[in-house]
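Removed from the display is one protein chain of the complex; every other protein chain stays in position.
Chain IDs A, B and C follow the sequence of writing; residue 1 opens each chain.
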Amino acid sequence: MAIVDSPVVQDIPAAEVPDPNEDLYHAKSWVTKYLFCQDAKVIAIQYSCTALGIGLLGLVLSWVMRLQLGFPEVFSFIEPAHYYQFITMHGMIMVIYLLTALFLGGFGNYLIPLMLGARDMVFPYVNMLSYWVYLLAVLVLIASFFVPGGPTGAGWTLYPPQAILSGTPGSDGGIILMLVSLSLFIVGFTMGGLNYVVTVLQARTRGMTLMRMPLTIWGIFTATVHALLAFPALFVGAIMMTLDRLLETSFFMPVISEMGEILSYEGGSPLLFQHLFWFFGHPEVYIVALPAFGIVSDLLSVHARRHVFGYRMMVWAIVIIGALSFIVWAHHMYVSGMNPWFGFFFATTTLIIAVPTALKVYNWTLTLWRANIRLTLPMLFGLAFIITFVNGGITGLFLGNVAIDVPLSDTLFVVAHFHMVMGIAPILVVFGAIYHWYPLMTGRMLDEGLGKFHFWVTFLGSYIIYLPMHYLGFIGVPRRYFEMGETTFIPESAQDLNAFMTIVTLIVGFAQLVFLYNLITSRKNGVEAGPNPWKATSLEWQTAKTPPEHGNFGKTLPVVYRWAYAYGLPNAAQDFVPQNLPPELVATHVGNQVPDTDGES
Amino acid sequence: MSESTPGAIMRPDGVEGVIADWSSDQRAFKKVPWGKAMMWIFLLSDTFIFGCFLLSYMTVRMSTTVPWPPVSDIFALSLGGEPIPLILIAIMTFVLITSSGTMVLAVNYGYRRDRAKTVLYLIITAIFGATFVGMQAFEWTKLIMDGVRPWGNPFGAAQFGSSFFMITGFHGFHVSVGVLFLILIARKVWKGEFDNETRGFFTSQKGRYEIVETLGLYWHFVDLVWVFIFAFFYLW
Amino acid sequence: MIVAYAILLVGIGTVVFHFVSPWWWTPIASNWGFIDDVIIITFWVTGVVFVAVVLFMAYCVYRFRYKEGQRAEYNPESKKLEIWLSVLTSVGVAIMLAPGLWAWDEFVTVPEGTAEFEVLGQQWSWMYRFPGKDGKLGKSSTKLIDDDNPFGLDPKDPNGQDDVLIEDSELHLPLNKPVKVLLRSVDVLHDFYVPELRAKMDMVPGAVTYLWFEPIRVGTFDILCFELCGTGHYDMRGSLVIEEADAFNEWFEAQSTFAETLARISPEGEIEHKIAANAAENSF
Partner (left out) sequence: MTEAHVEGQQHPLGVYIKVWAWLFVLSAFSYMVDYYDVQGYLRWTLILIFMILKAGLIIAIFMHMAWERLALVYAVGVPVLAVLVFTFLMTHEADYTFDTRGTFFVESAP
């Protein structure tokens, strides 16, 4: 029995479940329609706006940090304690509250039901709760800025004992609120995540097999499974650290002499937290990366007017990367003082992951081969993603290879690496995706000129920030240093480079404001998009109305006849064949959408 | 397969069936309603939570150089003069297993649309669950009277108390939530909301008897976790 | 067109930057030159992939740009190509991994008979302890730490009596003599790193970690803390002086032992007496 349907199999199985969402409950009042809304599309937009809002705060924090690094001793208002609080909050906000929430809560909510031909998520109510708990988590996080002592400055990794001792800023209320906020985030995310997974597994439309799903869904699905299985480790770590902090239990705390005073802790293991953290933390990298992988595959395919090359390989690569990422976590801990033989195991598993990842890169570029490439904004961001991702992935091979990690760990090389690979690269995909799906969400296009400005400044700017930063890492410049002060080994020119990076950071930051402006004004002033402006094949563009209404599709759900990448089919009337176009119409049908989607027109 | 399933397809079983199911359309878990699929995946996630709790407990217990307290003696209870080791825990185990048994009956009668019996067994299950939590509260009280605190105890490694309160506390929390839901669902069954598919007040979703099975999965899971806690914490 | 050139520019620019960059690692001062070599190997393997991918992309963007009415080639997959790419990638990965693992094996396996000394980290300063003439470090406990016993050494442990204590952030080491560094922290995580040595390891409270190296170059180097340890992290500095054996011995002789510090603390000789008694007890 074949595991996969061949990409263009035309027949569809009979229905096992007749439109399971036929009894979808439609909201009646304004409050339930727009505020406490159970429609995944509205929840998606709520998630996205909240994530982008808190992300803006993360961005501003990065400016302040860069000012201190570029021009030490100029800005006297930035004290060491503040600096550490800023890096901590910047890291945490960007990784968890922006990227995780945006990819899964935002794009996941919006695209999963639409791309699968479902009317909504399977449990809209739980899905709605998910957003509100997430919002609560964000509010608690923001609240930590206002408690005495300020937010925690323990670094986003929150390593104990340091995180809860008084030598670290924010060890009073800040760290507790951080841990509470993380726990809330996990609870909220689990509610949403269960929805995403079950919707993908159980609520697809007729003909939509797993091997016909767009890669976007594969990426988001695998990432969500990750999140459901990896967040528990962080949750447990957070609970134990809260107990250590509040009740003076000794899970992570050995005997400690703090500033000459012996504390009451005894016998705990600080490394345990690091293991728990990275058992979550490494899959977290893929929670951010896999949706980006999936989305970028679709962006490249749609705008290159060609199918994704090696679709099956791409799917299996996502699944294998996903599975392996649960046994590579300690490559973040090579110099943590853990059991030395772990180094061999984790270096091997880590470098094995490079193989499927590299294959994905090859397949993206091979998608461009003999294609018909339209250099639209989503395409540009897709191309930029490949470059940044390859660059960042390559430096990952340095850090994953245990012995090389010894001199490089905790230097700016690491900072440059992860910003390139899980900061810039996924963010470029986020931008590309927003330019791509904004017309679906609002019915209008984003402004092209502003978009081009935004693209070039963001891509080239961030590239010239992070590329040289690796080389500072080679010198041995440590990360998380408030200022370098006097050293014997860092040349003067390194400081000039730092100043340069700071200036570029501010310019890139400005471009993001232009993007926000574009996002807001195009809502009213953008060019009308009409249905399926990119001539894409996947189901989200085949809805009766653009933007789609509650229930997504018309009276009947679409029926899927083929994979999502039927571009350039030789015997078709046009260069794309929507997934739900009946086989007999392929040779004749011309138009952006399949007629009769809802049996009404 | 019933005729009410339009176009039902015969599917192969075994490993071949896994491949057939996963490569089919509409759904990967055939004959599994959404709620049940969601509960299973939630339980998987919860397994990771309890797994992490237990392995953290294992790690701290193995890495501390202070001897671990004599667990079996600490949980001994004097019944008629002689202290019997772990007797309370044994009784708690039996209570929880019994509740699992009554739960499975409730699920069964639910699918038979026997409203009265379903309610009866749900309530009995809830009572057993509440009894379990009550005994746990008693156990906590006794331990605290003996001087065991989350931050230390007179018998040995400090991590004993911290792990104990954390793990049993988290488990007890699960049981308590389960009891609440048992009562809630029992009320719904009693009012016949699953017979005429009334929409939920909050969720606006139709009520169905499969909800009893979904709740049953949760309840058995709580029992299952206790099996592991019993083995690794009390007996080890 | 512009886009293709831009991609080309980014690719070539990256390579050019790599070669002209004035920022590169510091001249090495230990036996870990092999780690640098593995980095170079990795650069070559990954560099080739990077350049190939970027050039290929630039070519595609230029050659297959949009033309109205043009149709892309429909050729969903090529097993042969994908197998070839997998095999080549695996080979590349193996080329990097093998020397990496070998280097790690060297790194964690301390040669027999290597002299030990201890680095003690605390917020936010460094201290050092050498074994005395017996070549053994005494046992310690963070609980024993007080003003008179900053290292928390066990006064009852005879091995610790002649330990040489350096309550100063300056460390001296003799040239060309391999050393095993035992790393201990009394409060939070720290990390002992001298960029010129290439070897670093975290210091974990409640455990002792280690690394080893052989100094091969005379000089004075910075010791930095490389694991975030609180507000003063960036200010936790020390210095390492690598010098010829004679100079080292001269410095070493001038330092005081644990027994001497204890004696200094109690002029009445109470503790000294106790120590003598202990030593006598244990000397048989």
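Basically, contacts are C-beta pairs under 8 Å (C-beta built on N, C-alpha and C of every residue); 3 or more make two chains touch, one makes a residue touch a chain.
Here the structure is a predicted model, which is why all the values come from computation and not from measurement.
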Task: Which displayed chains the hidden chain touches across the whole complex - done: A, B, C
Task: Per the touch definition above, residue among B:T65, B:S78 or B:N196 touching the missing chain - done: B:T65
Task: Residue touching the undisplayed chain, where the options are B:L77, B:L105, B:M135 or B:I183 - done: B:L105
Task: Those residues of chain C which, in the complete complex, touch the missing chain - done: 139-141, 143-144, 154, 156-157, 182, 184, 206-209
Open item on the list: I need the residue numbers on chain A that touch the omitted chain, in ascending order.
Closed with: 17-18, 20, 225, 229, 269, 271-272, 275, 279, 326-327, 330, 338-339, 341-342, 345
Task: Missing-chain contacts mapped onto chain B - done: 1-2, 4-5, 11, 13-15, 17-18, 21-22, 28-34, 37, 40-41, 43-44, 47-48, 51-52, 54-55, 58-65, 72, 84-86, 90, 93-94, 97-98, 100-101, 103-105, 107-108, 111-112, 208-210, 213, 216-217, 220-221, 223-224, 227-228, 230-231, 234-236
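Rule of thumb we're sticking to: only the chains that are shown with their structure count from here on.
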TODO: Using mean C-alpha positions as chain centres, tell me how far chain A is from chain B in Å, no decimals.
DONE: 33
Task: Interface hub residues of chain A, defined as touching at least two other chains - done: 267-269
Open item on the list: Residue numbers of chain A touching chain B in their complex, please.
Closed with: 1-5, 12-18, 20, 23, 25, 38, 122-123, 125-126, 190, 193-195, 197-198, 201-212, 228-233, 235-237, 239-240, 243, 247-251, 264, 266-269, 272, 275-276, 279, 560
Open item on the list: Could you list, by residue number, the parts of chain C that touch chain A in their complex?
Closed with: 3, 6-7, 10-11, 14, 17, 21-26, 32, 34-35, 38-39, 42, 45-47, 49-50, 53-54, 56-57, 60-61, 64-67, 70-78, 81-82, 85-86, 89-90, 93, 96-97, 99-108, 122-124, 141-143, 145-147, 152, 183, 186-189, 191, 193, 195-196, 198-207, 209, 220-222, 224, 226-235, 237
Open item on the list: For a test of understanding, state which residues of chain B touch chain A in their complex under the given definition.
Closed with: 5-9, 12, 16, 19-20, 22-30, 32, 34-35, 37-38, 41-42, 44-46, 48-49, 51-53, 56, 59-60, 63-66, 150-152, 157-159, 161-162, 166, 170, 199-200, 202-206
